[in-house]
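Reviewing the structure listed below.
Left out: one protein chain. Kept in place: all the others.
Then we have chain A:
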Amino acid sequence: MGDVGLGRGNVVLEQKFSVESIRAFLKSKTSYDVLPVSYRLIVLDTSLLVKKSLNVLLQNNIVSAPLWDAKTSRFAGLLTSSDFINVIQYYFSNPDKFELVDKLQLDGLKEIERAIGVEPIDTASIHPARPLYEACIKMMNSTSRRIPLIDQDEDTHREIVVSVLTQYRILKFVALNCRETHLLRRPIGELNIVTEKEVASCRMTTPVIDVIQLLSQGNVASIPIVDDEGHLINVYEAVDVLGLIKGGIYNDLSLSVGEALMRRSDDFEGVYTCTKNDKLSTIMDHIRKSRVHRFFVVDEDGKLTGVLTLSDILRYILLGETGS
């Protein structure tokens, strides 16, 4: 397969071939195929207090959980870090409502979200037997970057939350199972998949509440932190919000983002950087090996030029290379 040095043209062809075969692979598999033989699923009842749900997430080292409404006996959406961001913003603009925030139950999030005018809790879902490709398309259109798998039992027609698929899990599944990812050798700079303009960034001294606002306004999962010259220093992630407000302490909102990041657990693996010359083959390799969610694109001096997220990669695999 193109071992002979036929040069660039060959690389381009192989890339196209590779994307097409990955796409065919996604169409041939179901979400169910992605599930491991045994796994753990944590589902939260909607009558649980928001602050308790935060502890459950942190204790179990997870960042989201499907919700269950026992009154209707139905799946009630996905709790994610953006819900906590909404609560923070609500509290920040209505500090007098502390009581309310403290006693807020998960089923009360809707009102908060209505009050600050953001999208309500994500309720998109898919049946586990549908093609994986379909799950990916549906996931791309949802804000939470993940999709719950919901089944129904045959006799009582009641819903069963089977699992939640994330972009990371799907891309890792692809990286593990598709040898064709090795043929993705075009530099990412050529593919027009890197978000370059409109990457919101902040400084180490920016108040964390402003950064949280940037996350929510841009509907992004991370905000890069740069210095005066534009060198990338660190990144604030939406999931960092969980640690920030642990224990219901909202006082910490006056901190700078640099201070807020001092709460990050020592287990944090670090921010991944790459350049526009890197290839998806190596990127997929990293996805296979470590829990990486995005790559920040820097130039030779370490200045931030863009970001490549898992959504960008997934979108490219699903919809890219369709032209001539």
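As a convention for this text, a residue touches a chain if its C-beta (ideal position, glycine included) is under 8 Å from a C-beta of that chain, and two chains touch if they have at least 3 such contacts; residues count from 1.
Quick note on the criterion: contacts and distances are computed from a predicted model.
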{"item": "Chain left out of the displayed complex - its UniProt protein name, from \"Carbon catabolite-derepressing protein kinase\", \"tRNA-intron lyase\", \"NADH dehydrogenase subunit 11\" or \"GPI transamidase component PIG-T\"", "value": "\"Carbon catabolite-derepressing protein kinase\""}
{"item": "Of A:Tyr133, A:Phe173, A:Phe295 or A:Tyr316, the one touching the omitted chain in the full complex", "value": "A:Phe295"}
{"item": "Residue touching the undisplayed chain, where the options are A:Val11, A:Leu26, A:Leu44 or A:Val87", "value": "A:Leu44"}
{"item": "Which of A:Val101, A:Val118, A:Ile283 or A:Val307 contacts the chain that the document leaves out", "value": "A:Ile283"}
{"item": "Omitted-chain contact residue, chosen from A:Lys16, A:Arg169 or A:Lys246", "value": "A:Lys246"}
{"item": "Where the missing chain touches chain A, by residue", "value": "35, 38-48, 52-53, 56, 58-61, 68, 70-74, 152-163, 232-235, 243, 246, 255-256, 258-275, 277-278, 281-283, 285-286, 289-290, 295-296"}
